[in-house]
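Submitted below is the structure of interest, expressed as structure tokens.
Of the protein chains in this complex, one is absent; all others appear in place.
Going by the order they are written in, the chains are A and B; count residues from 1 in each one.
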Amino acid sequence: MYGSTNLSEEDAKRMNSTVEDPEKLEAFESRIARGEKIEPQDWMPIEYRKQLIRMIEQHAHSEIVGALPEGTWITRAPNFRRKLALIAKVQDEIGHGQLLYSAAETLGKTREEMLNDLLNGKSKYSNVFNYPAKTWADIAVIGFLVDGAAIVNQVINSKGSYGPYCRALERICYEESFHLKQGHDNVVYLATGTKHQRAILQDAINRWYVPLLHFFGPPDKLSAHSEKLMKWKVKLASNDDMRNQFLDQYVPKIWELDITFPDPNLKKNNDGIWEFSDPDWNEFKRVINGAGPCNAERIAVRKFAEEAGRWVRAALMNPTEKYVAPLA
Amino acid sequence: METLDPRIKRLSLETSTEVEKTNSHLITYEVFHQEKRGKHVTHVGIVHASNPEMALVMAKEVFGRRGKTTNLWVVKTSDVYTFSSEDEEMFETTPEKTFRDPAYYKVRDRIEKFQNKNKV
Partner (left out) sequence: MSNALKDLLFKMADDALIIGHRNSEWTGIGPMLEEDLAFSSMAQDKIGHAQALYKILNDVLGEADADTLAFKREEKNFKCCQLVEQPIGEYDFSIVRQFLFDHAELIRYDMLTQSSFQPLAQLAKKVKGEIKYHVMHADTFVKLLGNGTEESKARLQTSLNYAWHLALGIFEKSEFENDLISENIFAGEEELKKRWLQKIIPIIEAASLKIPATDESKIVYGGRKGFHSEYLKPLLDEMCEVVRSDEATAEW
């Protein structure tokens, strides 16, 4: 659902100081400048590999952790149509995790190493999945708005420079087009339904508003930058631009249902830029660092799944076979 | 631990701190997909599996759960041979060999010239 291109201060510093073979670097950079993709067997700068692994891995974790809040409602979906759509949708998130882990594997980190790093906290996932899905309306809002936000991010990232990641994202965007539609359908049913249905929808929108603004990362003026990530087409758009694009696409679709966002300052200016009250970025940091309402539960559930499945994987292992990194 | 997930409530959530040994993982199979009879079989990605039979069973849902499929192939990743990326230059001049290109053969001009000459 989300591959964060946001750098830590420390990473940004190192990125801007690591020295590479100038000739190879030149060939690599001009390939990217020509609009060609980088494939796994190509030479690439250490930092390029490292940042891509970090980003794709984080994106993959976001998919499989993102399956959890929605998964809580699979057994409670209220009719056949919703039940089938929700199972298929959550299944897709797992499938997208599978595709993304595979893309990251081509860079030389195994799926097991990545999953271990998720569980031991070395590697992050999107903050938005550390919030609970309290009612059925949360499923509608996640399906429509969280997936909407993710698609903004993914469509942009699919224009990046690393071949396997682009291929995975193209497939993901194609598969996810139904997520948005079913999410919107669900939102519309609630908004045009009973008093109770409208009330739970409004409540869910109120709770998801800030996490959605947080989704694209801190404002540009507060983020660490690296020109290189832009030049290498690892990062393709600024946080503020993506956030603005999201608001532009989705806010009107909620307003037309006579549902509000909990922000009196939310409005579109004449220049096309959306204005909103600055969300609490300290909360964003607190949640990233583990203090969100569901961080502990998400990791505990993933840990449970890993451990409960360990005997299965051990039994499937064939010790005579040697692992090699996938090709593409 | 408190959880909102009824599925998880039914399971016991006690976990140890043990992590997977990093050298214990299944091998990968490259997956090829044929959308329709008569179409090429194209590479679509990989699955983790312990034998070809399992790889096919897994590939069906990873790559065949959308749209049309007539068949899937799986090949152990280590059984695929490829050129190295430095060898890409061996292919560089191929597009220049225009004598393989149908557009290279422009007979119409010559025919018209011939016909005009005969008219005179």
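What we mean here is this: contacts are C-beta pairs under 8 Å (C-beta built on N, C-alpha and C of every residue); 3 or more make two chains touch, one makes a residue touch a chain.
Quick caveat, the model's predicted, so the values are computed rather than measured.
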Displayed partners of the chain not shown (whole complex): A, B
Full-complex contact with the absent chain, from A:83, A:134, A:268 or A:286: A:83
Listed residues A:178, A:304 or A:323, member touching the removed chain: A:304
Selected residue (touches chain absent from view) among A:68, A:107, A:141 or A:247: A:68
Per the touch definition above, residue among B:27, B:44 or B:58 touching the missing chain: B:58
Contacting the left-out chain in the complete assembly, out of A:101, A:165 or A:261: A:101
Touching residues on chain B - with respect to the absent chain: 6-8, 10, 26, 47-51, 53-54, 57-58, 60-62, 65
Touch list for chain A against the chain that is not drawn: 64, 67-68, 71, 74-80, 82-84, 87-88, 90-91, 93-95, 97-98, 101, 111, 136, 189, 193-194, 196-197, 301, 304-305, 308-316
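In the analysis below, only the chains that are shown with their structure count from here on.
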Intercentroid distance (Cα basis), chain B paired with chain A, Å: 24
Residues on chain A engaged by chain B in the complex (per definition of touch): 39, 41-43, 68, 71-72, 74-76, 91, 95, 98-99, 102, 105, 110-113, 115-116, 119-120, 132-134, 167-168, 171, 175, 296-297, 300-301, 303-304, 306-308, 310, 313-314, 316-318, 321-328
For the chain B and chain A complex, residues of the former touching the latter: 1-8, 11, 13, 15-16, 18-22, 24-28, 30, 43-51, 54, 62, 65-66, 76-78, 80, 82, 84-85
